[in-house]
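Removed: one protein chain of the complex. Kept in place: all other protein chains.
For chain A:
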Amino acid sequence: MTHDDGLPNDPEGIRLMIHALVDGELDAAAALAVERRIAADPRLAAEHARIVALQGAVSRLPRPDVSDAFRARIASIGMAGTERQAPVEAEPQRGTPSTLPGLIAGPGGGQRREAGTRPSQARPSPRTRRFGSFDWRAMAASIMISAVLASGATQWVMQSGVDDGFAAAVASGHRRSLLAASPIDIVSSDRHTVKPWLDARIGVSPPAPDLAQDGYALIGGRVEVISGRPVPALVYRHREHLITLVAEPQQGGKTTQPDDLSSGGFSMVHWSDGAFSYWAISDMERPELDDFVARFRKAAV
């Protein structure tokens, strides 16, 4: 069975992707594709369940306590420097010849510690989910899949009538995210998470209504850099389609009605509400994207 979702088709490759999914290393588009594979194959589902169970069990293992005595002993190393210099060796990360490659020579034997092992502060769970996933293409390439990047993206940008560099940049940003190279930087369906995140990063937060009840779920946001400026982008999901909504802040802007910039298999709509200039792009059909735009505009007022 072959798939055209860009994931590896060999069993080992897909298993690695399931591990990456469990580890929170995939962006939304890739995660969606892997989840679809899991849903379709009981063996993959069992593997997924195993990995989740194992990771849970490992993360629940008791962790060594940092005793107060130990902490004090380490802190005293820092203090010591102000009076007597600790034996300075090579910079820690630069290896000196040793029995094994990449190792550094140790200092004189460590002093024995006193055995104070009072339990101290509880540790935060190590299983906090990371939002920043890495370049998925690097991962895919490194596990050797023959990913054929759709050459259509460049072609479309070059050939279409979109002479506006901004629209082209929005389009390629969306296209990149579909190829999962540009991750969703914050994955959240909660606009109260997405808005402050964008605000904290670039000082701008566009309206981010959750339209899940209308069938358009807010799944996250990211920062696009377009024409050298960071602009917020929201990502919505409609069935199996992703919609990227770039919101460029406007200075005393005018209000414009939705304008169709669709081309080359992508639908793109542009409009302004005075505060932001919006660009919505998706591989959905144009009427569906119009429906999204209408609902967004209604909710964002």
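Note that in this section a residue touches a chain if its C-beta (ideal position, glycine included) is under 8 Å from a C-beta of that chain, and two chains touch if they have at least 3 such contacts; residues count from 1.
As a convention for this text, contacts and distances are computed from a predicted model.
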Name of the absent chain as recorded in UniProt (options "Phosphate transport system permease protein", "Probable glycine dehydrogenase (decarboxylating) subunit 2", "Putative Zn-dependent peptidase" or "Sigma-70 family RNA polymerase sigma factor"): "Sigma-70 family RNA polymerase sigma factor"
Hidden partner chain, touching residue among A:66, A:217 or A:275: A:66
From A:58, A:212 or A:294, residue that would touch the chain that is not displayed: A:58
Hidden partner interface residues of chain A, rising order: 12, 15-16, 19-20, 23, 25, 43, 46-47, 49-59, 61-64, 66, 70-71, 73-75, 77-82, 86-89, 91-93, 95, 98-107, 110-113, 123, 126-128, 130, 132, 134, 138-139, 142-144
